[in-house]
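Omission of a single protein chain aside, the complex is shown with its protein chains in their original locations.
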Amino acid sequence: MAVSWLHRLAGLTPVPVFPALGMGGDVVLRRLAQATNIELVGSPRHASVLLVAGGVQPDLLEALRRVHDQLPWPSSSLWFRCEPLPELEDATRIDDIEALPGALAAIHRELLLQRRGSSPRLLPDNPPNPWEGLGDDGHGGEGMMGGVPYGRPMAMNMHDDIRDGLTLDSLTFRIGPFFPAFPPGMSAEVTVQGDLVQSWTTQSLPHLVALDPVFHDARQRSVPIARLELARVRYHLHRLFHGLRLAGWESAALHVLHLAMRLTSDSRADALRRRLERYGFFYLAALDGGVLEVEQARRVGGPASRAAGLDDDLRSEDANYQRLGFSPVFHNAGDTRARWQQILAEIEQSLQLAKQAAREDLHTQNSVAIETPRGPWSDERCPTDASRLLDEIIPGLEWDSALATIASLDIAALSDWPLVEDKPLTRSEERSS
Amino acid sequence: MVAMSTTIITITRQALLARKEVWMTLVTLLLLAAALIGIGLYGALSQQSFVMLMMGLELMLNGVMLAAVAFWALSGAGAPEGQLLTIIVMAVMAIEMAMGFALVVAVYRGKQADMTEALSELKQ
Amino acid sequence: MILNEMVLPIIVVLAVLVGGAYSVAVMDRVIATRLGAPRAGNPWLSPLTRGAWLLVQQANVTEAPDGRAWRLAPALYLALAATGLALVPWSETLVATDLATSVVLWGSVEALATVVIFLHGWSANAPLALIGAYRYVALGLSYLLISMFVLIGVALPAESLQLTQVVMSQEGLWNVVRQPLGLPLFLVVGLGMTFWGPLNLADSTDLAGGTASEVSGPPRLVWDVARAAMLVAFSGIAASAFLGGWLGPWLSGPLWMVVKMLAVLAVLLWLGRVVPRVAPERCVTGMWVVLLPLAFVDLIWAGVAALWQ
């Protein structure tokens, strides 16, 4: 009996998938979050299938190989809109997002029924650097410090503590570019003491962020305001989805996703606001950190700058937006909480605008400079990468606040190419446009 | 396993009253306490680091508490002062550790030292 | 006698351990589905399929872990959960361990859980697991004090540190009414010490699973079962200390315990799904500034009420 009943039973479990996101790969997160037989996991150790989604830059392939080797056997990989690594001969590639959950489930079942072998390990099982020392286990040399184990900095008090004056052990490590709580593609070298971040150096930049095609159209010609605003709402809702998932609040994240899926000009965000406020998202979650100075906020642009008290929004220069009575909403605190409140307020405002604009069938007037959800976009000014900003604002935060800050900041540069829309617009949306 | 060990504990009271043990006697208990005190003394004298030094002290107090409870149960006819003594020793351990660590923190702030030798200049 | 004193308690504890962990998994799954999570398949089968998957999965190793401690920590946590379950009185006579100081022993289970959770995160030799471990220590110490005060509160009317006595002291009036602050405070402690839901700060999503982020295969299964069993043990203690334990009309004692434990579990699991994770800093501040004084009030209340009678 080659396949035991245990394996058969195990094959029935929802597929634990670790997503390694390349360029434009984040669409799979939202599709898979709604699939009934998929479980997205945060650590490759917890996964059965590695899903590489979107193009992976050549300089990140080494990191990808390391992630690949961390999956415990039995495990395999699936490549979505991405060329598999040459070493993986029988790796599957798939391009159709609707077929993705089924393909993942099939791989998982085949693995457990032993119709498919596990992926081979790609890298030799050696430490990144050899031991440099004496001793049975290659321990370091004589004296207090001895050698340098594996060529890594020792967990020692190299840094001054920035909080209470005690210099305790600090731990330096690199994290990313496939860490699910980071923007895809970003990696950083972090030094922590306990769970306090002492220093932060962004190592690789997050992947470019693609916008809905309607924003690209809006730079060429006049487009219906309702369509533009709904695309904006969807963009913000997708970011809120990531923020809520990071806050360990799966049910609310799915609520947001459902709202984004069924978005029409008649949608309302009241229930969402009630839920966030009633269950204490703004009071309990780690939203205190990441205050942006005005100058820093200007570098990020978009909702982040308005959350820090700047009221510049290119929409107020458009005559038809003025007809709708548009004036930018803004918050003053400039911290993570203010940014989420800003996003929620902008979602509500955009839904309001979309509803009115659909009724009056208004189109944009100004195509020279438009306000994208990522920030102002004109010939002179395009949202650029602001991830170096993290080096300034993250040190001093606790790990939870640090990640919440990163999730609330939209720091990736804008892509020249529009988002590949996977599902056609819903009927009501087309009617409204 | 766990249930078994806890069950053993619950049935010992009657066993103790019946006094059927051959090995758990006052002498063996005191020998065990002496061994713990000896190891603790070695640690307290030999270790250079404050924290390890405190561990030696704690191990000695561990032996002291065991001896106190042994006397209480087997030679003191259950006089309540025996238990009280152990409680006081526990409080002393807590105080010792808290004060010890506070001093280490204070000294560390001032001198960046956590070793006994590095403090010789404190005497001046 | 051997049968009654040795075999029966072990059977009871093992049965509750397995059955309890299983029902926690089923209930959590049902609650998640009710709250909109897309989950296909039979909720009764899903814990078994997941368990089977973890059993066939390879137990990975990290680079230079403290191997023995790393493999031992889940087993130790399971042992602590079993100790907690052994303290739960199912009826006046059906108690695995009826120690005269069982309330204090539960306190030590909570204290030693801190050690074991730290060990689990520390020994993996990985940064995120280590952060989870540090975090739990910082928080665990604050849960402990609240738990102690609340439990001393229920020991006062019973004039005993024995859980069976605590239950029997609720013959006339349950402690949940007599000391209204007790149960809510104790539930917060329970979420904290089992790091569940909003207080899951040790194994949280921002740490990619925290202390368990590097664990796969059978050790992870043991860890998951131990966490669920600890939740069951906690609900058993909460039901005995505040909801009158086995007391109740119509049903037999053990059945009443099952009903009450399931009710406590349902509340905890529901809270775990509808509230976002609390920031660690906020959690520590809340524990010391709000909940600890409330626990003091609860204790004074209990003391005054005990003197009154």
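Going by the order they are written in, the chains are A, B and C; count residues from 1 in each one.
Just so we're on the same page, a contact is a pair of C-beta atoms (placed from the backbone, for glycine too) under 8 Å apart; a residue touches a chain by one contact, two chains touch by 3 or more.
Here is the rule we use: contacts and distances are computed from a predicted model.
UniProt lists the omitted chain of the complex under the protein name "NADH-quinone oxidoreductase subunit J" (options: "THIF-type NAD/FAD binding fold domain-containing protein", "NADH-quinone oxidoreductase subunit J", "Acyl-CoA dehydrogenase" or "Na(+)/H(+) antiporter subunit C").
Mapped onto chain C, the interface with the missing chain covers residues 2, 66, 69, 99-101, 104-105, 107-108, 110-112, 114-115, 118-119, 122, 125, 134, 137, 140-141, 144, 161.
The chain not displayed touches chain B at residues 5, 8-9, 11-24, 26-43, 45-52, 54-56, 58-59, 62, 65-66, 69-78, 80-81, 83-84, 86-88, 90-91, 93-95, 97-99, 101-106, 108-112, 114-117.
One rule holds in what follows: only the chains that are shown with their structure count from here on.
Mean C-alpha positions place chain B and chain C at a centre distance of 30 Å.
One finds 33 Å separating the Cα centroids of chain A and chain C. Averaged Cα coordinates give chain A a centre that lies 52 Å from the centre of chain B. Shared interface positions of chain A, i.e. residues touching 2 or more other chains, are not present.
Of all residues in chain C, none touches 2 or more other chains. Contact residues on chain C toward chain A in their complex (touch as defined above): 32, 35-41, 45-46, 48-50, 52-53, 55-60, 63, 127, 130-131, 134-135, 138, 197-198, 200-201, 204-209, 213-217, 220, 273-282.
Across the complex, chain C is touched by residues 6-7, 9-14, 16, 33-37, 41-43, 45-46, 48, 70, 72-74, 112, 127, 150, 171, 173, 175, 179-181, 192, 194-195, 244-252, 254-255, 258, 279-281, 284-288, 398-401, 403-404 of chain A.
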